[in-house]
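Missing here is one protein chain; the remaining ones are kept as they sit in the complex.
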Amino acid sequence: MKRIGFLSWALWFGYAFLYVPIVLLVVYSFNESRLVTVWGGFSTKWYGELMNNDALLSAAGLSLQVAAVSATLSVILGTCAGMAMSRFGRFRGRTLFGGLITAPLVMPEVITGLSLLLLFVAMEQLIGWPDGRGVTTITIAHTTFTASYVAVVVQSRLAGMDGSLEEAAMDLGARPAKVFFVITLPIIAPALVAGWLLAFTLSLDDVVVASFVSGPGSTTLPMVIFSSVKFGISPQINALATLMILLVAAGIFVASIVMTRQDRQRKRDEQMALQTG
Amino acid sequence: MRGAVSALAAVLGRLGLWGRGVVVAVPYLWLMLFFLVPFLIVFGISFSESVIAQPPYAPLVEWLTDEDAGTTKLQLLLNLTNYLRLTGDDLYILAYLNSVKIALVTTLLCLFIGYPMAYAIAKAPPARRGPLMMLVILPFWTSFLIRIYAWIGILKGNGVVSNLLEWAGITSGPVEILYSDWAVYIGMSYCYLPFMVLPLYSTLEKMDPTLLEAAADLGCRPFKAFLTVTLPLSIPGIVAGSLLVFIPSVGEFVTPELLGGPDTLMIGRVLWNEFFANRDWPVASAVAIALLLVLVVPIMIFQYVQAREAEER
């Protein structure tokens, strides 16, 4: 009994550690006072100011655009990479390929950012493209490091998928490309959605790589947050954070409802299967 | 939609093996161009010299024309000064050592907080495990930057922790935890905790519960059974989780920049300053290469562990 007590104590401590800061963040976004340490009464004025902060809003627009495009590109690249790693058996250069996929996962952001910037500068010198730094270079950079995450997610989904499904389709006369589009893709679709969301979040979160490869006039939302946070607390950032948390929470809430419903449906189906056995 | 898909499939199908080649080649070339080649460039520039120009480094390779002899020579200049500076200046060595120290402390903190959590979740009834794990991963989906920001308000003088301590009578007057190494430890373990819990949970959850029953049946007390059965069997999870926390921690920039004091030296900050403040690209490159050297061994262990796990599956 004593051990169970210790364990649940540890569990609650962990959750408190994870969530108390977030809760405080949200609470202080409704603080009338500019000082975070003093509660000056309930107010939503920081949300109003946020809505009038044009620099911040345009940065948010840019970030969303970059995140959407790079997440889409990285799903395409990551799916190809995941397929190659888990379905093509041995091919020449597979070891290097595997290394190239997993290395960006653990690469410090400062190195990724610096090296990509140096590449873009060198390319501009050599072939004149990309012309300066901006949305394009940030998108390429984000695609590069998020594609690895997608590849890992897709690869693990493919590893969990019964490979004989694809063989069965081929046995019934479907060519490899058709097998991929008609069998594999629908079955791994949840992993692609998860991969896209992961890539989107990572892109929306990145400040280091973007700082290296962005140019004048292409400031992303995290860059704006970072520079304003460096000069201390700003209740506007609390308000922004609250909105982002709300968005994520809503997304997760919807996802969990859908999942619960599917789960219940599946249980009902299994029941039905047993009865008609 | 369906028609379009099958038309696309038909075209790709006619390409046959070539289509397979494309599937490998596209991500391969992308990663070569935007991941491997940049490294080679960083490596090259780390041997270059800083100049006031656009871009601010001297070319490595130069055509030298000797007008008297009428010949042209290709000259490759390899400049080791940047690396000599790294080894010669205490600042860099201290930054490296401090980065490793901070990463180690962060890893240990994550392990101490994360192991009991992972263990408790793995022991919970199966229906509750999913939601409990979900709660661990959830913060990961909110912005990293915002989570660090949350700690500023908590740790600063007159902040939540300071007020709590004062209220409890432990301290008199405000306590400034922010802008110190401890703030960095807390912030980093906060951000990386899910990376520790996740692999730990997956090893602990896979463990056969009858092993502990067998140990108990053979007369082993619960705590001893934990030490002699559970702990050794969870080593793969401990290794994977520790590496997942340690590797990115060493190169971390945002947390020490926001939570650390001016004397919280970390190699990521040094690199950033060399690049943005000093505009010394060659030294920044040399710092990057040196950072990579520090990380090569843990990264290789990580890749090995990953590959072995993939094979087992």
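So that you can tell them apart, the chains are marked A and B in the order they are listed, and the count of residues begins at 1 in each.
To be clear about the criterion, a residue touches a chain if its C-beta (ideal position, glycine included) is under 8 Å from a C-beta of that chain, and two chains touch if they have at least 3 such contacts.
Criterion: contacts and distances are computed from a predicted model.
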Checklist entry - Can you tell which of "Spermidine/putrescine import ATP-binding protein PotA", "Cytochrome P450 family protein", "Helicase XPB/Ssl2 N-terminal domain-containing protein" or "Peptidoglycan-associated lipoprotein" UniProt lists for the chain that's not drawn? => result "Spermidine/putrescine import ATP-binding protein PotA"
Checklist entry - Which shown chains does the hidden chain touch? => result A
Checklist outcome for this item: Where chain A meets the left-out chain, the residues are 162, 164-165, 167-175, 178, 183, 186-187, 266, 269-270, 272-274, 276-277
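The rule is simple: only the chains that are shown with their structure count from here on.
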Checklist entry - CA centre of chain A versus CA centre of chain B: separation in Å? => result 16
Next on the checklist: Which stretch or stretches of chain A touch chain B in the complex?
Outcome noted: 3, 6-8, 10-11, 13-15, 17-19, 21-22, 24-25, 28, 36-37, 76-78, 80-81, 83-84, 88, 91, 93, 97-104, 106-111, 114-116, 118-119, 121-122, 125, 140-141, 143-144, 147, 151, 159, 175-178, 180-182, 201, 204-205, 207-208, 211-212, 222, 225-226, 229-230, 232-233, 237, 240-241, 244-245, 248, 251-252, 256
Next on the checklist: Give the list of chain B residues in touch with chain A in this complex.
Outcome noted: 5-6, 8-10, 12-13, 15-16, 19-20, 23-24, 26-28, 30-39, 41-42, 45, 55, 113-114, 116-117, 119-121, 123, 132, 134-136, 138-139, 141-154, 156, 158-160, 163, 190, 193, 197, 222-223, 243-244, 247-248, 250-254, 257-258, 268, 271-272, 275-276, 281, 284-285, 288, 291-292, 295, 299, 302-303, 306-307, 310, 313
